[in-house]
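Removed: one protein chain of the complex. Kept in place: all other protein chains.
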Amino acid sequence: MSEESSIKKFMFVNRKPPYGTVYALEALEVVLITAAFDQDVSLVFLDDGVYQLRKGQQTKGIETKNFSPTYRALDGYDIEKLYVEKESLEARGLTEDDLLVDVMVLDRAALGALMDQQDVVLSF
Amino acid sequence: MPNIEVNGKSYETDEEGYLVNLADWNRDVADYIAKAESVNMTDQHWEVVDFLRGYYDEYQIAPAVRVLTKAIGKKLGPEKGNSQYLYELFPYGPAKQACKIAGLPKPTGCV
Partner (left out) sequence: MLHIVNKSPLGHAALDSCLRVAQGGDLLLIEDAVYAASAGTLFEPLMRDALKRFKVYALQPDLEARGVAVHLIEGIAVVDYGGFVDLVARNKTCQSWL
């Protein structure tokens, strides 16, 4: 019981595309570190953040590390709660099929409600 | 930047002895790094090193110990997917030491 209560809900909110700034990569690294602490971690992708999960990224031409395969490793780190805002996907003409991992698609109301339930929200 | 010398070729490493360029890695370099770490490479060691190389190739990160242990268990069986087995092979930590020998960067979140 006491162990149960030490688990907090952590939400990482990703709103930036992957390569123009360092936010996306930094968020991913913090998420991987947080995984070691056995907390209730969820990742949210909204606005341009949904582009982080876009299939088919090929970064050779910009001489930058392609970190998109690392999102597929999250499952092995027991991070299974990946949420994508429906409206953000639609605004970009994307569907779940365009994303490189399995996600749960929520509308903005559901996502807002989920955000309200968190103990810690980290913004990137 | 420190360098190591293997078969007359020079390879760049960081202060902790990790290879700077992933593509520099080969078995001789791995053997050299292992010797410096007092690890005598056996088939069991290579199995873990090869697994790490494969994991990095797929996910572009070196796995945390917990993740490595679980993934090895899944692929090579429970008798190998436990920390006792892995620490016997790599006394200074399967993630840290094995990654160094595998020519990978230090695992993210490794303290």
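Order of writing sets the chain letters: A and B. Residues in each chain are counted from 1.
Here is the rule we go by: a residue touches a chain if its C-beta (ideal position, glycine included) is under 8 Å from a C-beta of that chain, and two chains touch if they have at least 3 such contacts.
This one's a predicted model, so the numbers in the text were calculated from it and none came from an experiment.
*Asks:* Sort by label and list the shown chains the missing chain touches.
*Replies:* Its contacts among the visible chains are A.
*Asks:* In the whole complex, not just what's shown, which of A:Phe10, A:Tyr51, A:Tyr77 or A:Phe124 touches the removed chain?
*Replies:* The single option touching the absent chain is A:Tyr51.
*Asks:* Mind pulling the chain A residues that touch the left-out chain?
*Replies:* Counting over the whole complex, chain A touches the hidden chain at residues 15-20, 47-48, 51, 54-62, 64, 66, 68, 91-94.
Just so it is clear, only the chains that are shown with their structure count from here on.
*Asks:* Can you compute the centre-to-centre distance for chain A and chain B, using the mean CA position of each chain? Integer Å is fine.
*Replies:* One centre to the other, that is 28 Å.
*Asks:* In the complex formed with chain B, which residues of chain A make contact?
*Replies:* By the definition above, chain A touches chain B via 29, 32-33, 35-36, 65-67, 69-70, 72-73, 76-77.
*Asks:* For the complex, give me every residue of chain B touching chain A.
*Replies:* 58-61, 63-64, 66-67, 70-71, 108-109
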